[in-house]
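The excerpt is restricted to a subset of chains, each kept in its original location.
Read from first to last, the chains carry the letters A and B; within each, the first residue is number 1.
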Amino acid sequence: MHRILVLHGPNLDALGTREPDVYGHDSLSDIVQRLERLAAELGVEVKSHQSNHEGVLIDTLHGARGRTDGILLNPGGLTHTSVALRDAVAAAGVPVVEVHLTNTAAREPFRHTSLVAGAAVGVIQGFGADSYLLGLRALAGHLAHAR
Amino acid sequence: MHRILVLHGPNLDALGTREPDVYGHDSLSDIVQRLERLAAELGVEVKSHQSNHEGVLIDTLHGARGRTDGILLNPGGLTHTSVALRDAVAAAGVPVVEVHLTNTAAREPFRHTSLVAGAAVGVIQGFGADSYLLGLRALAGHLAHAR
């Protein structure tokens, strides 16, 4: 059974209360529950972790080595500014899928490119909480193909 | 039952033979068959169309008005250069999901931004043929939420 780590970056702990017209009304725990239900259905195991700290995200990516088979990552605002996180993704040694709640291509220009995505398998953005579920399917599929 | 149009842009007719180390060995008809199986499972109807002509893609987007409920679009190389296609997406009057076989963020700089995505609901890229299947789920989910 593949073990998948779901990493939520800065400000995702505020989901549901944070600018709900932009990010929707689901809380992070709503999303985590939906991910767990889908994981059960797909026959994979998920563990979720959120942090507003770039360093904690990097630590967690490193710590996952050997204990996880793939990572679902929403880097939040770090997406556009963190080479260190990109390097951690490249260092993770397992496939990483990048997800975003919003369609960053339809927002401010400084959100139009991702420094992290170049080290990921792929990107899913714009489907609200569904981006996570699609990302989990994408990652599970990727792991299945790679067997 | 939601009717979904799948539009394949330039060079996707060459899938399977075209740079297989970049785009994989699946042919377009393999992908279409997989989409149809998933559509049956999801309870939606899909019709696929491929064209290397920007104009045909735009004509098809217009023609879909009133006959389709959502569109899955792989704009191919037009992604990065066509304001006309973006305008057609904005004019379509139904939700459009953009998909790519490859992770464009990990390729040449001229593929790092999409002119089309700003008018789409969201984007899925980097999962090979699975990008289409994930895109179909994303669109079906979006249509279900919007009901």
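Throughout what follows, contacts are C-beta pairs under 8 Å (C-beta built on N, C-alpha and C of every residue); 3 or more make two chains touch, one makes a residue touch a chain.
Since the model is a prediction, treat every value here as computed from it, not as a measurement.
Because every chain is the same sequence, the assembly can be counted simply: 2 are drawn, and the full complex in the file has 12 copies.
Assume only the chains that are shown with their structure count from here on.
The distance from the centre of chain A to the centre of chain B, with each centre set as the mean of the Cα atoms, comes to 23 Å.
The touching residues of chain A, when paired with chain B in their complex, are 103, 105-106, 112-114, 117-127, 130-131, 133-134, 137-138, 141-142, 145.
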